[in-house]
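Have a look at the structure that comes next, please.
Excluded from the complex is one protein chain; the other protein chains are retained at their positions.
The chains carry the letters A and B, assigned in the order they are written, with residues numbered from 1 in each.
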Amino acid sequence: MNLFEQLDAYLHDTLHVSLPAFGPELAICATILLMLVIRVLPGGNRFDSFYVALVGMGVALWWAAPWDAHTVARQEIFTGLLVYDPWTAYFRGFLATFALLFLIFCKISGIVDREDSPDFYTLVLGGLLGMCLMAASNHLLMVFLGVEMASVPSYVLAGIIKSRRDSSEAALKYAVYGAGTAGIMLYGISLLGGLLGSVHLPTMAHRLAELLMAAENSGGDLAQGELLVLALGGLMLAVGLAFKLSAVPFHFWCPDVFEGATAEVNAFLSVASKAAALALLVRVAFGMTSIPTPAVEVEPPVEVAGFFAVADEPVEGESPSDVSASTAEAETPPSLETLSPEEASSALAPARTYVAGLIALLAAITCTFGNLAAYGQTNIKRLLAYSTIAHAGYMMMPAAAAVVLIGRDPVNAQQAVASIATYVGIYLFMNLGAFAVIAFLRNTMGSEEIADYAGLVRKSPGVVVCFALILFSLVGLPPLAGFLAKFEAFAALANAEMWTLLAIGGLNTVISLFYYLRVVKVMAMSPEPDHRAPFRFSLVSVPGAYVVAMTLPLVVLILGWDTLQRLTLTAASRLLS
Amino acid sequence: MNPESVLPALLGLAWLLPLASFAIIVLLGRRLGKEGVLASYVATSAILSGFVLSAIAMLVWLGSAPAPEEHHEDESHASSTVDAPLVVRAQDAGEEHAAPVDAEHDDHAAEHGEEDHHAGHHAEPPRSYSGDWYLLGEFGDLRISIGYYVDALTVTMFCMVTFIATCIHFYAVGYMHDELHDVDDHEVTLEDGGHLHRRGRFHRFFQYLSLFCFSMLGIVIAGNIAMVFVFWELVGVCSYFLIGFYFERHSASCAANKAFIVNRVGDFGMIIGLMALWGSLGTFSFGDWTDSEGNQQAGIFSQVRPEENEYQLRTPDGMVRAAASEEVAQIVAETGDLEASETAIAEQIPEWRDGPEHYGYALLVIAGLGIFCGCVGKSAQFPLHVWLPDAMEGPTPVSALVHSATMVAAGVYLVGRFFPVFTPEVLLAIAYIGAITLFIAATIAIVATDIKRVLAYSTVSQLGYMMLALGIGGWVAGMFHLITHAFFKSLLFMGSGSVIHACHTNEMTKMGGLRHKMPWTAYTMLVGCLAIIGAGIPFVIGFSGYYSKDAIIEQALSFTNENPAHRILFLAAAGGAAITAFYMFRLWFMTFAGPPRDERVYEHAHESPKVMYLPLVVLSVFAIGVGWQLPGLPSLAGNTGLLEQARPAGTLANVEGGAWLPELTIPDEHLSHVKEIKIPATLIAFSTALGGVFFAAVFYGWRLLDPEDARRQFFPVHRFLLHKWWFDELYEIIFIRPAHVVARLAAGVDKNAFDRLIDGTATFVRGVSDQVDRSIDRPVVDGLANKLAQWTYSLGLGLRVAQTGSIRQYVMFIVVGTAALFLLVSFFWNPTWAGN
Partner (left out) sequence: MNLLTEPVGLTHYLVVGAVMFVTGAVCMATKRNALGVLMGIELVLNGANLNFVAFSSPYLRGSSVFLGLDGQLIALFVIVLAAAEAAVALAITLNFYNNHATVDVDEADRLKG
């Protein structure tokens, strides 16, 4: 193991394997740098960095190809820290698309003026960078880093309107809460990693399989204690993820932050943040409870055992050498080589039960709480915050189903995961549309209270129609796209025979009808307040066109359902194989 | 350019254009221009386009005619006739034609000659194209479709109807201009004594006109008798609307009702005829058609005049079977097996048909009489003629279009179309009804003083002529008169409208000497009068009426020669001609000649605007020349004319009487053109017309005799005629009073018995449902749902409490939450140790 040989190997890996697969993130980085630099240059102030951001995200979107995800095979990049597979490709594409739409949204609503735009867009893109990392993470360090990279800019974004009291309060709560849960998550990671001897997810899965098998074979308290600590570690890791997902009981930041922050930032948080969190959830859940059957190996030109040599493929390894501390890192214990993927998979069954049960429990509580607490809301943003919480619950349910199905029925597990991707995709339009309407109404009407929306149908019928469609889609009424999303999610539950969860999900859909329709009712049927200042918001305008553009896919998607299904199935295809 | 597909397309489009116009005007109505003035443009352009399309269709028809065979028709036909001079003449003609023709045609002629042993009965069915546009439904054997039957008659009628309708649309634009602003109707008195003041209804008029054109053309193009019936009714509806256009006037609304109800009486007979036809023949379609399996099915015409019988009328198999149902049942019972019984029945049919009982003949007669019944109503024949004079309440364009040229002609058209189905007995009945009608109407017209009434009775009388002509076998004569009558009668009506428009009165007793004030109207009406009396230079040239009337009188003479017992038909025709000439010129002299009878009316009279008298001029050109055979143009009634092309199969021969009147002979129409018949007939026609004009001139033109004297002299007769032979009063006593009595009784029963029962039931049900609502629905069902909602709501509100807003508590909840979850996990994880 020559230093130079190692460097060569590393260089080769980085330049020819990892970086090409890291394109979109690099584009985002470059955009951020460009935005910051332009401001420093003379004359840069006159330049609206919106355009830079737009171009940059366009490049990122293009680079997030392959558009034909079938050719993408599971490939670990950056020595196993990240993984590039169709799931990554899908979420990168999703986040890039969201970014473009979001940037246009911000430009139209005028939340940021030209002076502050570099700051704003830097934060947004920074958050997106973190989210891309979250979606691609294969290593608990990346999990933590990704979560933090996505969260910290969000703290600032929540308080971006510096002059508003509520914004600053929201930012503070978000920051404190986020940091707290991040800390807990980190502690959980430390426990898990320490116990399993690795923080690389596939390796951890192997180790876990062994451990469980050993525990099963031997029985006894020692194993019990270890397993309990593992459970605790997993739980604490879940706390961090739950924070990102705004799952109950770690949702407390969500309503306050949503109410305090501006509608644009809310859109960012509720769509992109959630999507990345779900991607990460699937990564972690699947990473810990399943062994991917042999994937494409990236063979370094030299045999492994360099500075940072981590086993790409768990079965690969070499005998430990105690003396050289600078060498040999993750040694594969002898017993690892004896475990075949099938054996390992079946050994992980208890882990799957645990993970599935945990996710299912959280999902059930989340959606119920979210739906119920939304009943009494008077502020539209707060209402949508609880709606976001509830939808997070719905989105988590197929994850539980998927984990359950891994051992039993891999095809349907793939379908369950695909349903999450579908839900996320549809949720993009629903929430972005909803917050767009709220933002534009705030611009014209100056209020975010539901009561002030009374009788809006007489002033702006088109907008009310679009908003009503969005709300109906959020409820999940056919033939709008929201129904598709819920249907797929519940289908996954039915496949996994998780009837309780299905019943809870269905019941919650029913409960949720009330508060969405209350908004529609207020807008359409309540008499207009006398003291409302005259305003104008018609569909024939740029904001109106944007709203229509967000509503249209919800209506039309029922026709292209199978295209979306195929896309997401491909996205989920390499998670297990 | 396949005529089979092009002709239906052209005519179908011409048919539908007025419907489109109707739809547009119905929907947009008053919004078309100021007060709907553009509605007239829409309607007129629609019907004008219809005319253009019909003209194109005519050209297509003529252009696609198979030429050579006509010559041989004449030739073969010639060989059948007994009369020598005719043979010579026809043979000359045949030789003339044969000479320039090459050898092929000679062979062709030879073939034809050989085939023509039965030439007396031989006549090819007329060239026709029939088919379905749209199948509405098939219910077992009943096949209802929208179909067409296009032959020369259809094309000719289309051209005539659309042309006259176009002229009248232009005329109406001028005539109805009063309706473009608010109207004060002086003939309507309100309760407070004032006159009615209402908005103008210009667009409505054209809306109804368009609908009428659509319906009329529908009758003409119909390919099956059911479709005819539908449009028959529709035409009646349009007539109702149009007659009752000034519906606030009591007289107008009564007239509209009368027209519709009397028509319905006739339609009752028509339905019976329809049922007889369908029940026994199993189809409504005129022409042959292919069913869904590709088999060729015979239409009505083919069934009553099958080819194997040389297109002579023969009771169709279906009717024979239907009538001989007892025998059929017997055979079925004897043989038992279905197929064998079918063959046995088929063998028996000719025996049943021609045997002494003449099975099925009665059905055929009933079918014919039933259809004719409808025609009696529509064409205002005796005894259903009472509605037509009252129909003059409608505006004059309506009278011109609907009640002279087209709708009333629909009855005659149907008789002509349905001619193959009528047995000689039915035809005789038709002839007699026609003769009676023509006489009654002509006599009433002598004493009428309302200018439109005279023309109305004249119409009824002329329709009688047409029916008479058809009844005695003069198919071409009758249809020819239909077409010429359309032109000159609409001309006369429009002229009278012009006069009424100028004088603001209908009464001829207030007119006189108007030809100085309204020259265009006067002289075009003179043309019309000459045409209707059949004026002309005998044997040389004449107005259009000359040819058609002569044709009728010739056929009448020929018929009398064959059937001396029915001499009265000829006398009626000839006498009617005289009376017609009298009253028509009475009308003209009273209106346009002599000193004016009312100075004020004369002062105000003025010529109509161009848009009103130009159509008169156009129509008078046609009234003069439509009967001529001009070189290069198609003739109407000549040997190769359009109507001859449409002659039904098997009618070009002497028809021996049917089963019930075997002595009756209906002569071949072509025989009526021989010298022996033509010369006397022409002279009789000419002399009667001349006589009538002379008497009219004596009384009203030269005023040598005073009509007042004649009136006093023949006072009872005059009163009888003035009260229209007391028909209205008769019908009132026989039909209307009893109907009112029955209606009152029924109303009483309905109100006291039925209504009470139904209202009581309704009240009871309402009470029960109220009770259920109060005791079950509201407390239990609603209560449960509300309670659930209440719980959920309070639960939701309660959950809000958790969000305290304090960051410290949030962080506390993180820790507490984690701990709680961990406790849960540690509790429940052991049992699920084994996992899945």
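We adopt the following convention: a residue touches a chain if its C-beta (ideal position, glycine included) is under 8 Å from a C-beta of that chain, and two chains touch if they have at least 3 such contacts.
This one's a predicted model, so the numbers in the text were calculated from it and none came from an experiment.
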Option touching the unshown chain, where A:44, A:58, A:193 or A:479 are the choices: A:193
Touch criterion as defined above, residue of A:13, A:85, A:259 or A:448 at the omitted chain: A:259
Chain not shown: contacting residue from B:242, B:345 or B:807: B:807
Hidden partner chain, touching residue among A:48, A:116, A:166 or A:343: A:166
Footprint left on subunit B by the chain that the document does not show: 800, 803-808, 811-812, 814-815
Residue ranges of subunit A at the interface with the undisplayed chain: 141, 144-145, 148, 152, 155-156, 159, 162-166, 168-173, 175-176, 179-180, 182-184, 186-187, 189-191, 193-200, 207, 255-256, 259-260, 308, 310, 320, 322, 329-331, 333, 376-377, 382
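The definition used in the following text is that only the chains that are shown with their structure count from here on.
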Contact set on subunit A toward subunit B in their complex: 172-173, 176-177, 180-181, 184, 228, 231-232, 235-236, 239, 249-250, 252-253, 255-256, 349-354, 357-358, 361, 369, 371-377, 404, 407-408, 511, 514
In the complex, subunit B residues that touch subunit A: 789, 792-793, 795-797, 799-800, 802-803, 805, 807, 810-811, 813-814, 816-818, 820-822, 824-826, 828-829, 832-836
